[in-house]
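Note that one protein chain is taken out, while the other chains of the complex remain in position.
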Amino acid sequence: MKVAASVDLVIQNATIATASDVLPEQDIAIGGGKILLLGQNLTALFPGAGVLDAQGAYVVPGGVDSHVHLQQDNNPTGDTFETGTRSAVAGGTTTVLAFATQTRTDESLHPIVEDYHARAAGNCYCDYGFHLILTNPTPSILDEEMPVLVREGGISSVKLYMTYKPLRLRDRDILDVMESTRRLGMTTMIHAENAEMIEWMTDKLEARRLTAPYYHAVSRPNIAEDEATYRIISLAELADIPILIVHMSSKMAAAHVRRAQTRLLPVHAETCPQYLFFTSEKLRGEGFEGAKCVCSPALREDPLHLDAMWEGLVNGTFTTFSSDHAPSKFDHPIGKKAGTSTFTKIPNGLPGLETRMPSLFCHGVLTGRLSIQKFVELTSSNPAKLYGMGGSKGTIAPGHDADLVIWYPTQEQAANYKALSGRAASSMTPFALDNAMLHHDIDYTPFEGMEFANWPRYTILRGKVVWDRDNGGVLGSKGDGLFLKRGRSTLSKPRGVFVNELDLYAK
Amino acid sequence: MKVAASVDLVIQNATIATASDVLPEQDIAIGGGKILLLGQNLTALFPGAGVLDAQGAYVVPGGVDSHVHLQQDNNPTGDTFETGTRSAVAGGTTTVLAFATQTRTDESLHPIVEDYHARAAGNCYCDYGFHLILTNPTPSILDEEMPVLVREGGISSVKLYMTYKPLRLRDRDILDVMESTRRLGMTTMIHAENAEMIEWMTDKLEARRLTAPYYHAVSRPNIAEDEATYRIISLAELADIPILIVHMSSKMAAAHVRRAQTRLLPVHAETCPQYLFFTSEKLRGEGFEGAKCVCSPALREDPLHLDAMWEGLVNGTFTTFSSDHAPSKFDHPIGKKAGTSTFTKIPNGLPGLETRMPSLFCHGVLTGRLSIQKFVELTSSNPAKLYGMGGSKGTIAPGHDADLVIWYPTQEQAANYKALSGRAASSMTPFALDNAMLHHDIDYTPFEGMEFANWPRYTILRGKVVWDRDNGGVLGSKGDGLFLKRGRSTLSKPRGVFVNELDLYAK
Amino acid sequence: MKVAASVDLVIQNATIATASDVLPEQDIAIGGGKILLLGQNLTALFPGAGVLDAQGAYVVPGGVDSHVHLQQDNNPTGDTFETGTRSAVAGGTTTVLAFATQTRTDESLHPIVEDYHARAAGNCYCDYGFHLILTNPTPSILDEEMPVLVREGGISSVKLYMTYKPLRLRDRDILDVMESTRRLGMTTMIHAENAEMIEWMTDKLEARRLTAPYYHAVSRPNIAEDEATYRIISLAELADIPILIVHMSSKMAAAHVRRAQTRLLPVHAETCPQYLFFTSEKLRGEGFEGAKCVCSPALREDPLHLDAMWEGLVNGTFTTFSSDHAPSKFDHPIGKKAGTSTFTKIPNGLPGLETRMPSLFCHGVLTGRLSIQKFVELTSSNPAKLYGMGGSKGTIAPGHDADLVIWYPTQEQAANYKALSGRAASSMTPFALDNAMLHHDIDYTPFEGMEFANWPRYTILRGKVVWDRDNGGVLGSKGDGLFLKRGRSTLSKPRGVFVNELDLYAK
Partner (left out) sequence: MKVAASVDLVIQNATIATASDVLPEQDIAIGGGKILLLGQNLTALFPGAGVLDAQGAYVVPGGVDSHVHLQQDNNPTGDTFETGTRSAVAGGTTTVLAFATQTRTDESLHPIVEDYHARAAGNCYCDYGFHLILTNPTPSILDEEMPVLVREGGISSVKLYMTYKPLRLRDRDILDVMESTRRLGMTTMIHAENAEMIEWMTDKLEARRLTAPYYHAVSRPNIAEDEATYRIISLAELADIPILIVHMSSKMAAAHVRRAQTRLLPVHAETCPQYLFFTSEKLRGEGFEGAKCVCSPALREDPLHLDAMWEGLVNGTFTTFSSDHAPSKFDHPIGKKAGTSTFTKIPNGLPGLETRMPSLFCHGVLTGRLSIQKFVELTSSNPAKLYGMGGSKGTIAPGHDADLVIWYPTQEQAANYKALSGRAASSMTPFALDNAMLHHDIDYTPFEGMEFANWPRYTILRGKVVWDRDNGGVLGSKGDGLFLKRGRSTLSKPRGVFVNELDLYAK
């Protein structure tokens, strides 16, 4: 009996959560890195398999962090593929999408992609893929290289910047890229902030010597995000393509997305933990401490934006919840301290890969703000679907990769969750986070001191336990993680609806 | 091996669709009316079981029609539980929620519920439950009877009317009922139209002898729905309870729901096929034909409302998609023809139980307007969750009832759905609907002549094939369907958030 | 030369403000109680006339307070026509519209109107008119009496209540009244709060013995106003009539009005000083002090509502700014103290006739929040137009009544107002208000202690100086004020646009 023979491991008595369902009393049979069967009493059926008892636990799909920056040249003190993915599995993430990034002067993407492959191959603790960052979208890149990268390279997404001098594209360039990504069925990600507003503000602040880290937030007010968000939605509507706006932080910008979604425009959005928990008050830290939280978009002044981000997670405005892990070391001359003279020289970004899943689980699911299904959807299912990994990642079903995270809420937490019956096979005590607990290679975490009521007990990558919180921690090895060839998004596609009722793309 | 022994049937090679996922190449092992296993190669594992090959087919959870009127005293020429549920299974619906309805003079609900049990027991082709219609919510009913009906009777939902003289409750009564349903964890359904606007309009029309069926629609303009929708959302926010607004038909009313959802109010809404496909033009039919489409809310004049209903299905405004099956025979003196002298005497309502699933599948899924997952969510998963059947109905997972519908899109249709690979095991030719094809006991269908590109090939109720389109049609028997004791909604609950920051319910 | 002969008074060197213009260096020639001429150098033209030098002053049209309660039976300790109108002129108001109010058992309006005429005639310091309060709108009243009252009685407005047990009309009654007021060209005023929400809340509070004055505000949350506002706009749209919603206090309700206005519905609204300056914190006063500020709608908890009322004044949401002067004495057993046992027995309402104009002038105009033109529009021009006094009240132009208010901003205040040139002919020092300064017959003012930077120097009623702040105070006499026969509104009228495209009123 082929199936039986191949079952390596049965996870029994699980309460499975998917993006739509909470399914108690499930056994999961795993073999060859895949989920083979779901059912009951599977240990009886496959007596030879290993058994992991998940009584009293939620078993959810492995986290997919679709927005992390690893080993990029512009982050010299950041995490490598090794240290970044190590922290990923320790936080319940089994797939990351990092970036292969073009500089303005690069005339071909192929060497860049090869280079990033070289950086990652054999070094990763979890599976990984690449988005392309386009900063110089020449016709030969759009027309000749990208089709190859999509078809053969399994790279089906690009990220475009509306801000940052070395990266930003103008509206016309964006439209040209959109035309290509539409044709190729790629997912288009956008960093939406108005570059010129920010430059103007920055010049005014520097002219007045207002250069402390706090002024970084002043220089990029949410109106810059609101404007760029409205603009990119307009460009996408004109070009008739789906987009994902990354790392949203503003209530008004989120409202633009919501209105677009109401009209059925395929506009997706992402937010990140830092925009749920922190205001720009964090930037006022003593001395230069504020630099630890310098990121773009900036943390917002008014807590109403935090509420709006939570609201958007719950009401469906946000399709994905990512970390935007983009750290630099703090106490390093080319890390955050490069900006002691002025905020404009502080490298942007925060570490957050490892804390992403636990922070949302603890402060969202366990507090009752977010259903466990929504948690799964945001942290795993939707990024898997949006970025073309729908067949293997993002849910718990036969045929999918056996990427799983197992959480044991405490007795008290579980009280709210009837689905979890019986005595839990594991437990833990709430704790305050300390950077030393984390597995990245960064000398601080912005979440230092934050209370966590829970943390993944096990992380399983394609059937292998790579993280066992209570017995050994990181059990996986670098090289466990494989490159993912991705396909088209199954979440949305061009609508074939045009402004002015002329099919722009008809021949 | 217990599991193996109990497997009666394996559905193999299915493309399963749930509310979140499309899962190709799945086998489903069924035994004792339940889904036992999902996996691959299950026929090998259970060689003794029957096999149904679903190559090239979508297998979706059995339809849950959470809003049907059967054998009510006010619909004397309507369907019985027998004829209604017979048409249900023929259209892919395996669960219906009908009504046990109190009249103004009834002082106790218990005899009513018993009476409805007597009408249904042993007569149903599919599973069923009851909502209570409250028209005289006395303290003894709210405080003494309802707790019993919830706890012991498995009846966990009520419907309230804001219109119709014999049924309507005033705002104060509604608030009192809400207080009870909140305490009992019941789901509260609302028919939202402003009664007094309608009476005023009706009086004016009758005074001018504008009494043809068409004027029924004129007498209940969408502004009456818009107003009542805004009002009921306000009442629900004040009382802090979740509601479901039934049979919505108006763009503006749907916008009120959407805005409430944006703010995270637990406001749910339902629409029905008639509000997707028909305008009030239907009421202008020659002679008295228009009476066939007299229903409340009325079909709308402006097609923008149809578009808005489609939009609301896709963007998530609507939680459920039901038939509001509430037919009367047309050519019958106490059927529709009771209203030849004036529209006010035309019994309200349309037949639609059997056509609900196929109309949405054909005109929504196959046209690309709606994903198959959204179809499952609207027609099955959400009503199951909302009305407290989450553990057994509404999804395809081990432990759930084996209620399934199997659809074979044609080659051409399937072209859009990569998930369906291989040669389909069945096929069909598009056809125009003729009332004679249907299994209800009504002498017309408003969908007469509508094109259907597809229709359920099989309907399976708890493991039994009760509908085989191409071999015998209805194979089930009356009595196959069982009464469902339902629990609390797993879709939403009171938020504990109050206007004016005073907990109204604190002691 | 007829004109010259009849000129009694020339006001010279005025800076006239109308609803649209600020006109410096104007002389105003007055005769026979009317404005005869506007121009320059008029003292030279009419050497025999009296002269009042308005160098450095704003001269604005006399205030029209279109919402005051005087000598009503339900306010036994309130102001009489004498004391109320005395305070009016002392605060710059030369016209008041009070109420003639029907009780539920009154079968005819004629004796009521006669009674109110008897109360007012010969007792008023300023001009006055009556709105009808309808609580029992019988067909004979609507069809027979109201036409007479409009045509012959010069009473062209009604007020309807959606709340208060003894006053409230249900939606159907409101529609019937609207049909009449539409036919008669009357202006329809609405007190919009949901009665049943308030009753439900009140019952819950009283059951918990939460009976202090503060709970009055809790019992009438703004959601009750929001709902009723949306509902009355809907009823008015259905009936196709203009309305004015009185005394608005809620941000969301004001947003409903704004949206209706955007769509060109003739929806007008009014707010009052108490909703600009006070939150429900006022109700928490020590002991029973909070009762002084019990009014309906209640003062709001969140200051965002205050901001929204200011915003609505500036952006045009509000058509009129009235006092809703409806006082009861505080220290009186059938005044406010009637409610020591429970807030439900506290008579509703505040005094405010005298402070209305100065509070808005000081805190609106002098602070730069509001232009002087907008001040004139809100306090005089719009109420005059809306209530059918457009030919004689509300502006400064030849042919109009010479009702004027003269304000001398201080040097510093005037700095913002270039229009005021030269040395002011009068000045004053900012002061904190003390009830003893006021001319009403009430033992407190909610504005006690509020800073006023300015106050009318002169009030002129039909050419007669009735208030001279610095020389004698009230110079007018009771009997100076005359009854105003009013005509149709010149501000808006039915649009002839119907829902469902059927003219409801066609014959």
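The chains carry the letters A, B and C, assigned in the order they are written, with residues numbered from 1 in each.
FYI, a residue touches a chain if its C-beta (ideal position, glycine included) is under 8 Å from a C-beta of that chain, and two chains touch if they have at least 3 such contacts.
This is a predicted model, so every value here is computed, not measured.
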Among shown chains, those touching the left-out chain: A, C
Options C:Asp173, C:Glu289, C:Glu311 or C:Asp443, residue touching the unrepresented chain: C:Glu311
Options A:Pro137, A:Gly153, A:Pro221 or A:Pro327, residue touching the unrepresented chain: A:Pro221
Contacting the left-out chain in the complete assembly, out of C:Glu377, C:Asp401 or C:Asp480: C:Glu377
Chain not shown: contacting residue from A:Ser6, A:Gln55, A:Ser234 or A:Thr344: A:Ser234
Where the unshown chain meets chain C, residue by residue: 1-4, 16, 18-26, 29, 36-42, 44-45, 258, 261-264, 311, 314-316, 377, 381, 391, 395, 397-399, 490
For chain A, residues in touch with the removed chain: 170-172, 175-176, 194, 196-197, 199-201, 204, 208, 217-218, 221-224, 226-227, 230-231, 234-235, 237-238, 301, 499-502, 504
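Here is the rule we use: only the chains that are shown with their structure count from here on.
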Same-site or different-site touching of chain B by its copy chain C, using the half cut: same
Centre distance in Å when chain A and chain B are each reduced to the mean of their C-alpha atoms: 37
Inter-centroid spacing, chain C versus chain A (mean Cα positions, whole Å): 58
Between chain B and chain C, centroid-to-centroid distance (C-alpha), Å: 52
Multi-partner residues of chain A (at least 2 other chains): none
